[in-house]
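Here's a structure for you.
Coming up: subunit A.
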Amino acid sequence: MTLQILAVDDSRTMRKMIQMTLENAGIETHLADDGVNGLTALEGLEPDAIITDINMPNLDGFGFIDAVRAQDKHRKTPILVLTTESAPELKAKARQAGATGWVVKPFDPDKLVRALNMIAG
Partner candidate 1 sequence: MRQPEPMADLRATFFDECDELMEAFQDGLDDLGRGGGTHETVHALFRSVHSIKSGAATFGFDGLTKYAHNLENTLTRLRNDKSLPSLAEISDLLRASDHLAALVTAARQGSDVCDAHDTQSAAPENARKLDIRRGADEQSDAASVHLKPATDLWKQGLSCREVLSDLGAIGQCEVRLDDDAIPTIETYDPEQMMLTWQIDVTCHTSPIEEWIGKQHAALGLAMNTADQVVPPEVKQPERNSATTAAPTPKATIRVELERVDRMINLVGELVINQAMLAQTMEGTDLTGNLAYGSGLDDFLRLTRDLQDSVMQIRAQPVKPLFMRMARICRETAHTVEKPVDLIMEGADTEIDKTVIERLTEPLTHMIRNAVDHGIEPPDQRKAAGKAANGTIKLRALHRSGQVIVELSDDGAGIDRASVQRKAETQGIIGPNARLSDAEIDALLFHPGLSTAKTVSDVSGRGVGMDVVRSAIHALGGRLMVESRPGQGTRFSIALPLTLAVLDSMIIGAQGHTLVLPLSAIRETLHVRPSQVVELPTSSGGSRRLLRYNDRVIPICDLADELGFSPRRSDLDGALALIVTHEDTATSAIIIDEILEQRQVVIKGLQDGFATHPCIAAATILGDGRIALIVDPYELTPATAQGSTQAAVPLAQTG
Partner candidate 2 sequence: MNQDSPAMNPIELLSFGLAGQAYAVDIMAVREIRGWVEPTALPGTPDYVCGVINLRGTVLPILNLATRLGLEAHQVSDRSVVIVLTVASRTFGITVDAVSDILTVDPAAIQPPPDGVQEHSKGFVSALCLLDDQMIRLLSPDTLITQDGALAA
């Protein structure tokens, strides 16, 4: 079964990059450009994992994770935080909000796919 992923990032370059990486690995990819649109996109989806950026307009990554975890059906969906921030307190904050893991940009495409397969597969 192919994996289904929702990726939320406000950077077009990053979205395109994630899409290229994942689709090339045979992963079905859905995209959203901020937290609010991420939540909207999630309404019709039951992704195997979610990738999210932290710094986004309207609703940032922490808020987004928080809102995802508040929904019963997504309580256990693995969430990978993909961001350039690597400060420990931010990691802690993301973990607290309910993030499963953390990948620092720039990411190694292969590594991202493996990480996803591992947490979602």
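Regarding candidate selection, all candidates are chains of the complex that A comes from, given by their letters.
Heads up, the rule we're going with is that a contact is a pair of C-beta atoms (placed from the backbone, for glycine too) under 8 Å apart; a residue touches a chain by one contact, two chains touch by 3 or more; residues count from 1.
Given the structure is predicted, the values throughout are model-derived calculations rather than measurements.
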| item | value |
| --- | --- |
| Complex member touching subunit A, one of 1 or 2 | 1 |
| Subunit A residues within the candidate 1 interface of the complex | 10-14, 16-17, 19-21, 23-24, 55-57, 80, 83-84, 86, 91, 95, 100-111, 114-115, 118-119 |
